[in-house]
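For reference, the structure is listed below as structure tokens.
Missing here: one protein chain of the complex. Every other protein chain is in place.
Residue numbering begins at 1 within each chain, and the chains themselves are lettered A, B and C in the order written.
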Amino acid sequence: MSEKGHAQSNIRLGMVIDLDKCTGCGACSTACQAENNISYRPDESQKLRSITWMNIYQLDNKKAYPDFKIAFLPRPCMHCDADHHSPCTFVCPVNATTRDENNGLVTHIYPRCIGCRYCMVACPYHARSFNWWDPTWPKQMESMLSPEVSPRMRGVVEKCTFCHHRYNKARAKASVDGTDPNKAIYTPACADACPTKAITFGNLLDEKSEVAKLSKDPRAFRILEKLKTKPKVYYLSKQDWIRNLADNSLT
Amino acid sequence: MQFAAGAVGGTLLTPLPWKLADDSAVWSQNWSWRPSPERGEITKVPSVCTLCAGGCGIQARIVNGHRAILIEGNPANPVNEGSVCALATSALQFLYAPYRVAQPLKQTKKRGDKTGFQAISWEQAQTELSKKLEEIRVEGPQSLACITSSRRSSMDDLWAQFLTAFGSPNLFKMPSQCDSSRTAAQLTTGNASPFAFDLENAGYVLSFGASLLDGCAASSRASGALRRWKKDRYPVKIVQVESRCSITASKADTFLPINPGTEAALAMGIAHLMVNGANYDAYFVKNNVFGFEDWTDANGKKRQGFKNLVASSAYSPEQVAKITGLEAAKIREVAKEFASQPKALAVWGTGRADISNNTYHELVFVALNALKGNLKPSGLIAVAPKVPLSDLLPQKDILSENASQHPRLDLAKAQSCPCPQNGLYGFLDAIASGPKYPIKLLMVHEANPAHCLPENKLFMTAAEKVATLVSFSSYMDDTALLSDYILPNHMALERFDDVIGVPGAPYGYYAVSSPILKPLLDTKHTGEVLMKLASTLGGTVASSIPWKSYEDFLKFRVEGIAKAKTGAIIDKPIDISSIKAGDPVTPNYSDGADLFKKLKAGTCWHDAPTGVTFDKTSSGKLELACQSIGKGTQATDDVIYLPHFSPLKPSGSESEWPLLLVGYSIPQVSCGYLANPPFMNKLVPDSVLMGNELFVDLNPQTAASLGITQGDLVMVKTTQGEASAKANVTPAARPGVLYIPRGMGHKAYDEYIENKGVNACNLMEVQLDPVSGMGTVWATRAQLRRV
Amino acid sequence: MKEEKTSASGKVVGTLLFVLGFAGAMVLGWVVFPNLLYSQKVQPLNFSHAAHRDNDCDSCHKFRPDGTYAGIPKISNCKECHESAQGSSEAERILVEEYVAKDREIPWLVYARQPDNVFFSHAPHKGKQIECVRCHRDVAKEEKLPPLREDRITGYSMTTMEMTECEKCHAERGASNNCEVCHK
Partner (left out) sequence: MDRILIPDGVKRCSFPIFSLWILVLLGVIGWGVAAGAAVLIKAMNLTGLNDWFGFGAYITADLAIIALGAGAFFSGFLYYGLSKFFPALKELGKIINLAVVVGFVCYTGALAVLLLEIGQPLRGWFGYWHANVHSMLTEVIFCITCYAIVLVIEYVPLILENRKVSESKPLSLLGHSMHDVMAIFALTGTFLSFFHQGSLGGVAGVCFARPYAFREGLFIWPWTFFLFILSAISSGPAFTALICKAMETVTRKKLVDRTVYELIGKIEGGLLSFYIILKIADTANWAFNMSPRFGLKLTDYYWGPYGIWLLVAEVGICGVLPALILISPKGRKSSFLLFGAFLLDIIGVSLNRFVMTIPAIAQPVMPFDQWKIYIPSIYEVAPVLAMLAYCMLIISLSYRYMPLFPRETELNR
């Protein structure tokens, strides 16, 4: 697995989010919730116990009125491509979270997870949520659960999967159509929904892909690059104050 | 002991302990009390979303034909171009909401008592309702009234048809900015259709308080426009004029922080500089505008024109700076930019556009665009084109004789407004304060005035005076809870509906929303209930509404387009904003049936923009001097004809109420007929809601002067009411102004919604616009203290 | 604590007791326990695969156009031939009276049902020329459907494919064994 490194693979699924276009409307996050059977509770204001895979951070430039500005930063799982291990995959004692070196997806398998939360401690992006309660839905709402993603149980960790079930379907479709499954492309639910099309998804190693081009844009940056986690989620912004919030002591 | 040792040893060599350990782990992996979603064939069913007026194309994922699991955007729809908003992605949570009304209900106890509702059959419901209608019809049909929020749907016309045929003029709409926009369009262009903006093709956008990105109506279109503005090369400059550092303000290149409600003064100031600097489209103004120069009225009286009004020192940058709180230099700078940018567009709005605007202010913004020449046939502003749907069957003059005796209730109060429009507030006020005639039956359709009407206590008081309140809501909302009968409509995704035009869009648009599923509950399409009631009532009511199903009704309406042979179906992705006024659009449907079939399959109809024409005004030009305002009066003041800054003073004295309270909207909270769905609850920032406490935004300066710190429990008191909340000290707020998020504080629905925060509408003051008589809201005087 | 005697007879008794305990546990663990653990469920009616042998597997167990596997045929499929009874067997009677006539789906018990957390697509496997019997029981000559043996704790069928088997085959054929390939 990880010992091999990932040099030989020519797929690295990644995402670019244009923060200048993001209006914080939340469509990506709700689409994600619907797609991935994310459970909810009557009170969701306790954000530290609220399960969200696509969390939308509100940033501000710390200035006084009227120079005050806000911006939104949607944060999926970064699917870190750090050498050898992602911060979370390194620490999981039971191999519940691993990185697929064929495509760079950092996956988390609920039936394997024992709920030790070590991965959450290791992740600086707070991309992971724990099921503090048994996930329950109002009876009627169980009808809208998707069979394509398994509902979780209490006591396990969950996080953004880049909608890998869509990837599986795209690959299966490719093998039916007789095309190369390794060339299969798909879009996660968030990117599909985004009203300003601020989210671009694809193979970062495919030079011709939009996502590869954008990731090399002069406006592109990643969060906490100094930690060498090598996220596969890039952000775009022209505004210096937003870019400065990407890493500590960036001025 | 040996036995035990043997048993332990033996057991360890059998699968028993290992299998049990494994099985218990596997059991935990499936967790039997967790739902297991049914598997099967997944299909995509296209439709059109009618949760808001935006008209987005959607497609639903359905499992085994009976279970909807996801709403996605329809890439072939030109409005949303495959994307979809947070509310639409949560749409299924309304479909499967526990607070849906499963069958007709009748209140058997006191109104508002949740336990008093008794399930009744549709037959009983319809019989009892038609009996009441028959009685009213005999005693005076004007005593029937309806409030709906339906505006861009054939349902709206069906209600009008029903009430007209029945003999009542009392059909009212929930407030919307399109009413004031329509008033302004009518006064200046003679078209009774709201203004439309070519956002996508503008080269410079000056927005006067329009919450383009803070959850406005048609948010998908605004998002599409933003995407085009933020293009990499030569991005479009956005200037936002507003009092709060909103999302739109943050996304804008320039933010003009302004005293709340003074946007029109700034527009006048800019116009002043353009006129005095001769930096306006003089050719257009000279040839197409009436009332720019001084003019003579029908009585031969010489009147002042807009030019002289705006050029006066009252609108000098220095004066405007005093009113708005901006610097004069900044005003000069923006005026210069606006005047010199070739494709500059001024847009305006009232936050989420669910409140009507001050008519004079609407006129100011029209005037500013007129100076820019934007109302040219190929300009950036048009009026929304009419979709050539079949008109409803001609009426047999049922209403007319009654109407002269029993005018619409808001008009019956004989207010002196010259240009009366949809006067919901006037109507409610009339009922509350002893009407000319009683309202015996009030029907509320797709609206929740008990919650989301600013100054909602007016509705509460009025409702008490109404003998019977009937709700057609699909949900147990705040208004349904107060009703005597609930005749639940199908939920939007279970029924036929249509979308007539995209709010603020210059192109023609029509789409049919077809059901994605069979109705889940014992509900009925309100349109079909009306059809049933009409046929029971018989006579001319029955003959006016001859359709048996709503689908038939829509088919009938679509025939009109086919007869007009205009526009075309869109079934693959196109950039609709690239179609210019006058571009040929060739029909690609054979006849009405074909068109309906295609629309039913989730496509949409469109037509090229039509631009604005002025042939309906008395001068045949764009009238900046609105002659109809002064009609019949011997107005002495020339200003009443002209666009000008005319703030309505909020009640209360400044010394007693030192602060202003302004309601604001955020895209993460649904406000309006639909309550926030659980998915969107996760989006609500914890600076807006924490537990059940709502936060009121105030500037650090204001907070310091009041001795308030972040998170303090505070009491907000306005001239309208008081509420306890928490303080959110944020530089987003203008000093001296409190901002309260709208859409919270429901008193109905379920545990996911009920009692979360405070309803801003309880605290907001409504003032009637002197021109149109519609309720406008901008700020309420308030005080704040720490508890 | 009881005082122990160290007499010879005591030793014999001790050994005997040990053997007894051991043997008892073995019987309990190997024989009684598995029978207790698995329930036996009978299909709603018998289906003879042998009698339908003129078809190959995928004429009934079809793929949908999008490549997903339709699984057990719907009642409409049965209807094509069994609109009226094709014989006098009990199964035939149940089929026609209870399901075809009433247009109800037959609640078949699935022998190979995977839990919710497993993603499995038949399509790529079929493309690799893997025979059905590689994973499923050979039904070509099967006259009578066997009862479904379901683990009472986990709810799994005894014949549910286990992960180790999937992994083994994937490893042999060089297919990816990453978690997300099969889990969702």
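The criterion applied here is as follows: contacts are C-beta pairs under 8 Å (C-beta built on N, C-alpha and C of every residue); 3 or more make two chains touch, one makes a residue touch a chain.
Keep in mind it's a predicted model, so treat the numbers as computed, not measured.
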item	value
Option touching the unshown chain, where A:107, A:150, A:175 or A:229 are the choices	A:229
Candidates A:154, A:213 or A:238 - the one touching the absent chain	A:154
Residues in chain B touching the chain absent from view	21, 24-25, 27-29
On chain A, residues whose C-beta touches the chain left out of the figure	2, 46, 48-49, 57, 59, 73, 80, 82, 85, 87, 90-96, 112-118, 120-126, 128-134, 153-157, 223-224, 226-229, 244-250
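Keep this in mind: only the chains that are shown with their structure count from here on.
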item	value
Graph class of chain-chain contacts, one of line, ring, star, complete, other	complete
A-B or B-C - the one linked by more C-beta pairs in contact	A-B
Averaged-CA centre spacing for the pair chain C and chain A, given as whole angstrom	37
Interchain centroid distance [CA atoms averaged], chain B/chain C, Å	56
Length of the line joining the C-alpha centres of chain A and chain B, rounded to whole Å	34
Multi-partner residues of chain B (each touching 2 or more other chains)	26, 29-30, 36-37, 42
Numbers and ranges of chain A residues touching at least 2 other chains	110-111, 147-148, 151
In the complex with chain C, residue positions of chain A that touch it	95-96, 98, 100-102, 105, 107, 109-112, 147-151, 161, 164-165, 167-169, 171-173, 175-178, 181
Chain B-touching residues of chain C, taken from the complex the two chains share	13-15, 17-26, 28-30, 33-34, 37, 64, 68, 70, 115-117, 151, 153-156
Chain B - residues contacting chain C, complex	1-11, 13-16, 19-20, 23-24, 26-27, 29-30, 32, 36-37, 41-42
